[in-house]
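There's a structure below that I have some questions on.
For this depiction, one protein chain was excluded, whereas all remaining protein chains were kept in their positions.
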Amino acid sequence: MTGTHEAGVVSPSEHTPLVSGANGDIAADLDITNEQQLRYIAGQAADARVNIELETEGMTLNIGPQHPATHGTLRIVARLDGEQVISAEPIMGYMHRGYEKLTEVRTYPQVTTLINRIDWVGSFANEVPFILAAEDLMDVEAPPRAQYIRTALFEMGRIANIMLFLGDMPVQLGGVTAIFYAFRDREFVLNQIESATGGRFHPNFNRIGGVKDDLPAGWIKETKTAMQKVRDFCDEIEDLVMGNEIFQSRCRGVGIIPPDVGKAYGLSGANLRASGVDWDLRRDADSPLAWKDLDWKVWTHPDGDSFSRFWVRLQETRESSYMVEQLLDGLPSGPIMAKVPRIIKVPAGESYVQTENPLGAMGYYVISKGELTPFRVKIRTASFSNMSISPWLLEGVYVPDIATILASLYFILGDIDR
Amino acid sequence: MLSTLLALNPPYWVETLTKIGIGLVAVLLPTGALVYLFLFKMMSFMQSRLGPMETGPYGQLQLLAEFGKFLQKEDIFPSKADRFVFGAAPFVVLVSTFLLVLVLPAGPDTHFVDLNTGIYFAMAVSSVSVIGILMAGWGSNSKYSLLGGIRAAGQLIAYELPLVLSVVGVVIMAGTLNMKGIVAAQADFGIWFIIPQIIGFFIFMVAVQAELTQPPFDMPVAESELVTGYLTEYSGIRFLLFFIGEFATAAVFSAIGATLFLGGWTIPFVDANAAIMDYIGPLVLAAKMIFIAFLIFWFRITFPRFREDQLQRLAWKFLIPLSLANIVVTAIFKVVF
Partner (left out) sequence: MSTTEEDVVAEVKTDAVREAIAKTFAEELGDDFVDQHIVPGSDLTIRIASSAWVQAATFARDKLGMTWLDFISAIDWMPSPFGREMDAEQDWAATGRDADDTEMTTGVAGGDTRFQMFMRVYSIDEHIGVTIKADVETEAPSIDTLIPVYPGASWHEREVWEMFGINIAGHPDLRVLYLPTGFEGNPLRKDYPLVARRVKPWPGIVDVEAMPGEDEDAEGEEGAAQ
C-alpha cells in the first residue's frame, strides 16, 4: 500500500508499530495486530482493484469497423451491462464517397456509371430511378421492349441481392453452410446478367431513353433455367434454414419493429412489409417499367421480428423469379432505345423518382438547370433509413442478438454511406 | 497387454514407455484423421466446394503444412498476462484428453489399464478440461477473454450433468462401471446398447457436442464480437495445442461413445474373446469412432448456434430431466425383466 512493497506482503522485520506501548509485551501484541490489520487492509484493496476491473456494468463493446458481421466497414459502439445492451450507436462514414458532390461534376451518362456502385450487390437496380427521373425531365419515354428488359434485369438484380442475404443471415447466426449454397446458386443469375450487360455487379446498361444493347441469343432460355435454379435454392433454404429450430429460436421475437415506428423512421422494403405494412412501390407507384403488366403478389408478414424479415425476403425472391419468367414470355419486339440527342442536356426542372430496390425504397431527386451535369442530386437510399432505427432497436437486447438484428435489417454499406 | 499381444515379457518400465508411445499415437492419429476427413473434406463437400487440394494428393498433407505453420510462429504472451497460467492452460486441456484414452478397450486384451471404475474415471477426468479453459480465459488478462472463458465454463459445467447421467443408463444395463465389462455385456446381450438406450445416446451426443464447444453450442468460441473468446490471445504452438485438443477430445469422446453405445471393438457374429480380435479390435473401434465423429461434425456444419441463455435452458430444463427419466425407465426395465 505504501508502494515500497507488494500489497499484502508485510515482512515482520520492516514494519513500525502503529501504536507504541510503554510495556514491551503489550507492544508485541499490538505489533501482531498491526500486521494482521495491514494484511487485511491490503487484501481488501486488492479485492477492490479486481472488482473494479471486473466491473461489467458500462462495459463498452466496439464492433468493427473490420468485422465479419457487417457488409463493409461499419462500426457499432455498444455499451453493455453484462450481457445486455444499454445503448448501441452505429458509426458510419468509412465508405463515404461523396456521391452527391460527385454527381454535380459528371454528365448524365457518367452519373449512371457512378451510381451503379451505391448498392453494389443490387447492381442494375441503382441506375433505374435516376434514369427514370432524367427521362421524366426530358420528356422521353423508353420503348416497351426496353422497359421489359429493364424490369427483367431489375428483378434479377433483386434476386442476386436477396440470395446473398438468404445465405448471409444464417452465417451471422453460426450456420456456415448456407452461404456457400447461396453463392453457388447466385452464380447462375450473375452469369445471365453478365451475358446481357457485360458486368456482373456493375452493369451500367441503362441509358436515358432505353437500354444499351439488345439481349444476346439464347439468353431467354438460359435465364429461365437460372430462374428454376433460384426456385430450387429457395426451397432448399426454406427447408434447411427456415425450418431449423435453432434458427427460429434465435430469430423469432427478436428485434420487433412496430409498423408505426418503422414508418416514422422511414423504413422501407422487406423491413416494413415484415411488420405487416402492405406497401410495395412496384405496385403502388406509377412507373413506366413493366410491373403493372405482370401477375404477382406482395408478401407481408404480421410479426415484425427478424424471422419475418427473412421469411418475406425469401418469398419475394421466389416471386421475382416468376416475374422474370413472365417478363421474358411477354417480351415485346421493337427498338430498345428512343430517339435522344447525342449530347444529353436535360431541361431545367426537378424530378423525384423512387423505386422498390432490393434493399428498400431508393429515390433520386434530380434538380437540373439545363446543363450537361445535374445541379443537385439528392440520393435517398434505403439502408440509410433502415439503419437509422438501429439505436432504437438495439436497446435492451442481448449481445448475440445484435448480430441477428443487424443481419435481418440487411444493409449494404455503400447504400448507407453513398 | 504386451505379454499377450506379442508374447513377450518385458520389464514394467519398458511396457509403460511403450504404452505411453502407443497412447500418444492412439490419440494423435485419429485426431489427424478426423481433421483431414471431416474438417477439410467433409465440411468442404457439404458446402459444395473442394477443400484443400494442393498440398499432397487431394490435400492429404495439409495437416502437415498447418503443423509446420503453427510451429514457426512467434510465441506471444500478452503483456500483463499471468505467464504460468496462460502458458499452462493448453497443456491442462490436453492432459485430460490423453488421460481419457487410458480406459478405452480396443480388444479383449488390448487396453492400457483395466480399471474397475473405467467410465467413472473417464467422466471425472474429462471435467479437468474446464479448468484449462478457465485458465486460458483468466490468464489472457483481457476482459473479453475472461467473459468468453466464464461463458465457456458455464456451458461446460452445465452439460457435464447430462453427459454423466446419460452414461448411467448404460451402466445400469451393463451392471458394471468397467469399460471392458460394458463391451462384454453388449456382446452377451447380442444387441448394442444404442437400441435400448436410444434416448441416452441422443443425450450423450448433444452433451458431447456441447462439451466440445462445437456449433450449435459454440457461443463462447465463435461469437463474432468476442473474436474467439478465451482463445483470442493464443497464437502459434499454444493455439495449435488447443486446436489439437479440440479434435483429440472429439476423437476420444467418439471412441467412448462407440464403446458405450455401439459395442466397442466387437463385431456381431464374431466371438468376442477370439484372439484375432486383439488385432482387429482397434480397427473396428476406429471405424465406429469415425462414424460417431461423422455425426458430431455433421451437426457442427449444419446448425446455427444457440444463444447463451437458450443453451443453458436446453441443458438444465430439458436434457437433465430427460436423462433422469431415462435412468428411471432403464432401472425399472432392468429390475422387472
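Which chain is which? They are A and B, in the order written, and residues in each are numbered from 1.
What we mean here is this: a contact is a pair of C-beta atoms (placed from the backbone, for glycine too) under 8 Å apart; a residue touches a chain by one contact, two chains touch by 3 or more.
This one's a predicted model, so the numbers in the text were calculated from it and none came from an experiment.
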Check the whole complex and report which displayed chains the hidden chain contacts. A
Per the whole complex, from A:102, A:220 or A:298 the residue touching the absent chain is A:102
Out of A:296, A:322 or A:352, which touches the unshown chain? A:352
Among A:72, A:144, A:304 or A:363, which residue is in touch with the absent chain? A:363
Which of A:42, A:277 or A:331 contacts the chain that the document leaves out: A:277
To test your reading of the contact rule: which positions on subunit A touch the chain that is missing from view? 92-93, 96, 98, 100-102, 104-105, 136, 139, 141, 260-261, 263-266, 277, 279, 284-286, 288, 348-352, 354, 361, 363, 365, 367, 369, 371-373, 376, 378, 380, 384-385, 387-389, 392, 417
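The rule we apply is simple: only the chains that are shown with their structure count from here on.
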For a test of understanding, state which residues of subunit B touch subunit A in their complex under the given definition. 46-49, 143, 146-147, 215-216, 218-219, 222-225, 301-310
Any idea which subunit A residues touch subunit B in the complex? 53-54, 56, 59, 61, 63, 67-69, 83, 170, 172-177, 180-181, 184, 240, 244, 246-247, 249-250, 398-403
